[in-house]
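Left out: one protein chain. Kept in place: all the others.
Our next item is chain A:
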Amino acid sequence: MSALFTKRLSKELVDLKINPPVGIEVTEADTFKSWKLTLDGVDGTLYAGERFTLEFRFSPNYPMESPEVVFTGNIPIHPHIYSNGHICLNVLYNQWSPVLSVRSVCLSIQSMLSSCTCKEPPPDNNHYVKTAKASPKQTQWSFHDDSV
């Protein structure tokens, strides 16, 4: 395992614990392979009062390669989130940059939830869930609409 990988993740973990963003909490980070975080719906949005769990899986090439990020358990109903937990968000795939982090990804997802005006699943949900691979990174995503 590269020094870069462990050093960077240790730093991120300390930072998340000492200075956690509002509504985001690390609940499981025993290894550098995968972490779990909870994400609370922001007050005054459609998701207020709800709590979701995000799972991050890191490859040894992290942060040069994006982490694999999915919702587990209670999946938010949202036009860009599939019922198998896969998230259609460009920074997780082709727009990933190594300066992004677990923190910035969580904040992006939180803001994606907060700006939602209509709680409904993606129109192609059934088809996607039937055909998708286990990892969302194997999906060829097309990002039509970043405003929802």
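By our rule, a contact is a pair of C-beta atoms (placed from the backbone, for glycine too) under 8 Å apart; a residue touches a chain by one contact, two chains touch by 3 or more; residues count from 1.
Methods note: contacts and distances are computed from a predicted model.
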- Note on the structure: Name check vs UniProt for the chain missing from the figure, options "Translation initiation factor IF2/IF5 domain-containing protein", "SUMO-activating enzyme subunit", "Rab proteins geranylgeranyltransferase" or "RBR-type E3 ubiquitin transferase", returns "RBR-type E3 ubiquitin transferase"
- Query: Which is it among A:L4, A:V26, A:L46 or A:I77 that touches the chain not included here?
  - Reply: A:L4
- Query: In the full complex, which of A:T72, A:Q95 or A:S111 touches the chain missing from this view?
  - Reply: A:Q95
- Listed in rising order, the chain A residues that touch the chain left out are 2, 4, 7-8, 11, 61, 63-65, 91, 95, 97-100
